[in-house]
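With one protein chain withheld, the remaining protein chains of the complex are depicted in position.
Entry: subunit A
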Amino acid sequence: MTDTVEYNGITLHKQSEYVWEITQTGEMRSPARVFASEKLLSEIGDDDTLQQLVNATHLPGITKYAICMPDGHQGYGFPVGGVGAMDTTDGCISPGAVGFDINCGVRMMRTNLSYSDVEGREKALVNRLFETIPSGLGGGGVISGDRKTVEAILTDGMKWALANGYATPDDLSHCEDGGWRPDAAPEHVSEKAKNRGEKQIGSLGSGNHFLEVQRVTDIYRDDVAAAFGLQPEQIVVLIHCGSRGLGHQICSDYVRKIEKGHPELLAALPDKELAAAPAGSELATAYYGAMCAAINFAWVNRQVIMHQTRQVFAEIFDQSPQALEMELLYDVAHNIAKKEVHTVNGRDRELYVHRKGATRAFPAGRKEVPEAYRTVGQPIIIPGSMGTGSYILRGGENSLALSFGSTAHGAGRVMSRTQAKKQFWGETVRDELEETQHVYVKAQSGATVAEEAPGVYKDVDEVVRVSDALGIGDTVARTFPVCNIKG
């Protein structure tokens, strides 16, 4: 491969190993960069991801460059795997660059069980988890909330969970931002969003969301793994979901409000789904407050699911969650916009850092990293598919300079859902995973399993390898599924 490649009419110039740049031209307000190996780049270039990345550079105030992570793929408006940092004084904030599922994210819980403790009990475990944790469409939530409950969750985040017996103090101290965004403004969340939220507190949803019991298979950095409390053959639990209908409604509401309120800005953008509110405008303030409230809701959603998981493990293994040392390793968002201070051209600037399908990856020393991990770097959790495993990384030393402190968020899809259902049969995928890899899967429908079959994703090993090589997220440990529930 030469130092210049072209996909769908878009030319990329190789800057250094794994760094590709699209030159600023025309109405673009910045260049764009793709962090990928040649193999991943050929997959990224196969759909409209690169055009969506170019479109993202049209957003006002975009700083340095729009970025596509190694797991990037086509989304709506802003690509999945996209990072865009816009100035908070003369830039903008874009709901479409956050995504509908505000604070979709992942958390990992440690246990003191080893794989041998679980072998032989996988079916009992997966069945009980599936019965206990609502999933799919219409599964309700662990908590049937009222308006007062939703308002409290939107305001207080995981502090509400602690006060109501769903969390421990250590859960909060091991969550991004302590599980609470003080900028939350529930008054800017619509009644429709709150109505949807009442019925879904503690629910996985469907799509690519799941809960997975995993075993640690590989350790790559002993010292960091020790700081994260990870060791070979250890059982951990990974939970992937977001703010459910409440967050989806907030995004839908603000896309329309911004479309009507700032038509002049929208007219200058190549995709209406990029609708953005100018920094300092009433709508920018309102959306940021509503989005932060949804962030709080999502943290509570994952916390309540984790609480249920603790109860199931206690029942199956006949020990208390405390005796099983079921402790939160970390919870990190991958659909979010946050005001963060970054050094740009030698000057500290406050930016709305949009991460849509991208994970914050702050290195050691950054004050936002929880105290427990400040000397080693922020934990990063990158889920793979049901048949390949997941990774735990730590924020790399180059992340602030290269990617506004960000890295990938998963394996990234390469095959559409419609194609997946033609190519895979859910029951067959499930049976093969059980028979050949001893992975026990339980889902609401076979179609969901087919849509999420291991073959629809990029090579997560390659995604993580690029992140590690760039120094934006360093590989710490690898896990492999034991059992998986999904909607």
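In this section, a residue touches a chain if its C-beta (ideal position, glycine included) is under 8 Å from a C-beta of that chain, and two chains touch if they have at least 3 such contacts; residues count from 1.
Operating definition for what follows: contacts and distances are computed from a predicted model.
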item: Absent chain [UniProt protein name; select from "Archease", "FeoA domain-containing protein", "Acetyl-CoA C-acetyltransferase/acetyl-CoA acyltransferase" or "Multicomponent Na+:H+ antiporter subunit F"]; value: "Archease"
item: Option touching the unshown chain, where A:105, A:145 or A:205 are the choices; value: A:205
item: Option touching the unshown chain, where A:12, A:41, A:62 or A:80 are the choices; value: A:80
item: Residue among A:100, A:166 or A:228 touching the omitted chain; value: A:100
item: Contact partner of the left-out chain, one of A:158, A:251, A:376 or A:392; value: A:251
item: Touch list for subunit A against the chain that is not drawn; value: 47, 49, 73-77, 80, 96, 99-101, 136-138, 192, 195-196, 199-200, 205-208, 245, 248-249, 251-252, 255-256, 259-260, 271-273, 275, 413-419, 444-445, 447-448, 487
